[in-house]
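Scroll down for the structure; my scribbles are underneath it.
Subset of chains shown; positions unchanged.
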Amino acid sequence: MRIMVINPNTSAAMTTLIGGCARAVAGQGTTVVAVSPSMGPASIESHYDEALAVPGILDEIRNGEPADAYVLACFGDPGLDAAREIARGPVVGIAEAAMRTATYVARSFSVVTTLGRTTGRAQELVDRYGVRAYCRSVRACEVPVLELETDPEAKKRILAECRRAVEQDGAESIVLGCAGMADLCAELSGELGVPVIDGVTAGVTIVEGLVRLGVSTSRVGEYAPPPRKQYQGALEGFAL
Amino acid sequence: MRIMVINPNTSAAMTTLIGGCARAVAGQGTTVVAVSPSMGPASIESHYDEALAVPGILDEIRNGEPADAYVLACFGDPGLDAAREIARGPVVGIAEAAMRTATYVARSFSVVTTLGRTTGRAQELVDRYGVRAYCRSVRACEVPVLELETDPEAKKRILAECRRAVEQDGAESIVLGCAGMADLCAELSGELGVPVIDGVTAGVTIVEGLVRLGVSTSRVGEYAPPPRKQYQGALEGFAL
Amino acid sequence: MRIMVINPNTSAAMTTLIGGCARAVAGQGTTVVAVSPSMGPASIESHYDEALAVPGILDEIRNGEPADAYVLACFGDPGLDAAREIARGPVVGIAEAAMRTATYVARSFSVVTTLGRTTGRAQELVDRYGVRAYCRSVRACEVPVLELETDPEAKKRILAECRRAVEQDGAESIVLGCAGMADLCAELSGELGVPVIDGVTAGVTIVEGLVRLGVSTSRVGEYAPPPRKQYQGALEGFAL
């Protein structure tokens, strides 16, 4: 089984980190390919960034190496519906993976993410994925995505927000709100005494499960293959 | 006052039609500029099309003629959040414009749109815009977007779905689910005996109102200007 | 075009203030008539006041000067459904006008109103108008309606609540919860740095838009003209 994990930003360091975390939980016989698109933003911290990350994701799915399943490794789950329409196998976003996984092990979770300006998108996904009743809060540590690995204070600030979520908001588990935090689960969980869920690793286990169940995206209705048509200008190559 | 109406597909005929409808309702002293992007899909009939229409929309807002307000003339309201982050004036999507306008004149509406595969997106917007309690149904006439003007049966099929919405679903008003239907309001309303709302024209009146109120998109929180950063590859020019 | 703005309380000073604000945003060629009923409470600060303000509103609509559209200038939107059944043109309440307008320019708003005892009604309207996901809080400045213009501290207290809404509740815009605050938008917005929406002015732009769209209240279903019948006693004259 071959799983493609797509880091939708263009940071190679983050792609490496994500790939390593994904491989650590993948089953025997599963190959994880971690990629990042050839076009798009250096990091995703706004609706503008997110919208412009989508063409690169779709390009990887159409033109990248063949895979049996896909994980979209950005917590906004950018382009998820479009990806499902065109991918050969199942596609899972890390926000849905992490939020739904948390509901199996606790009656509540809080999301701890990077910048405050992205909490609105996280809240929107809480509603879309039907986990409003489980979500205690969405908290931001105000560390930019690309400084997660370089800022020596980053881990401390993440931990501090997680602790506030547990102690002040009553969260019984934590969902990490950025693929760049994927390597922190065990350490944070040890400090906090509650389950800490990262969507990259959760997503890998979910798509592995889907492949083993023999289940892929429905080809009927909303996710049916898109009608073919012309594309113009810089996006001409996206015509199906 | 100058309002830019963006038809996110690349059909010049539809842009002309939309521009005419917009001008017909605009107030004295308001100039309507109807444009379509230089890149993107010929029509929007899937999540894939919608995602790939967004770069062209954002490009028009950043690099097109200056305007006081913007109307996004595709019923999926593609790129609405991203557009709000970067536009100089208020931005309204035609789905939100039409659905909210309907709630001022009836306790219920049905959406009548083009292809059945897009009804899921319309339903998602019904939830996002908080009009679930008003929405009786989302119906599709199964006429592709670009055949709305060319198929001699199109108007008849749209009317038939509207009638089913009124008679079978109890809709007290109709929301037209495609910018390409903007010219049909008066005729349909005459046939049906209920208000028929099109989002292009509704959107023009709404953004005119916002400009007259002196109100534009909040620069605080979710719609604050995006952090600057590098963009790679074919999207390099989108760096702010 | 002729718009009737009905101040449902009997304070002439407030009617004058409201009329002035309404005229300031009305388009060229639009006449605004601001009236207050001949019967009813001096101000509306309870369900009791609100219920008893409705006959006067309905009387103005039936027996007042003819108009093309109506704005009900009390934040409880009293008698809105009844008014729609009998009015010749579209009717908009200022709570629905303000709340829905806020959703075009921000992902969140807080309502700042007069007395704490009216926040329950505002919360009920938040649900009715489907903007629960946008509403961060409903805050009261505890200034009675008729002291808004006379209490020299009033503006300061309103500003203080607005600031708490922005800073503590994360509101990205403010909805003013009383017609008597209609003249404060610009000043408050300047102080706060976020959009501040008043329903009187928002309502005027909305009904102007509806008239220009050629759309009025549906005559089918819930808002169809009421069945004729006898009325007894002091309300005898209300028989249709």
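For clarity, chains are labelled A, B and C in written order, and residue numbers in each chain start from 1.
The rule is simple: contacts are C-beta pairs under 8 Å (C-beta built on N, C-alpha and C of every residue); 3 or more make two chains touch, one makes a residue touch a chain.
Not measured: the values here are computed from a predicted model.
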item	value
Subunit number of the complete homomer, 3 shown here	6
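Heads up, the rule we're going with is that only the chains that are shown with their structure count from here on.
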item	value
Numbering shared by both copies at the chain B-chain A contact, with half separating same from different	same
Per-chain CA centroid nearest to the all-protein CA mean	B
Longest centre-to-centre distance from chain C, chain (CA-based)	A
Gap in Å, rounded to a whole number, between the CA centres of chain C and chain A	44
Rounded Å distance between chain A and chain B, as computed from the means of their C-alpha atoms	29
Contacts with 2+ other chains: residues of chain C	107-108, 133
Chain A - residues contacting chain B, complex	10, 37-43, 45-52, 54-56, 58, 79, 81-82, 84-86, 115-117, 119-121, 124, 127-128, 144, 221-222, 224, 226-227, 229-236, 238, 240
Complex interface listing, chain B residues touching chain C	25, 27-29, 90, 92, 96, 100-101, 103-108, 129-134, 166, 170, 172-173, 185-186, 189, 193-197, 201-202, 205-206, 208-210, 212-223
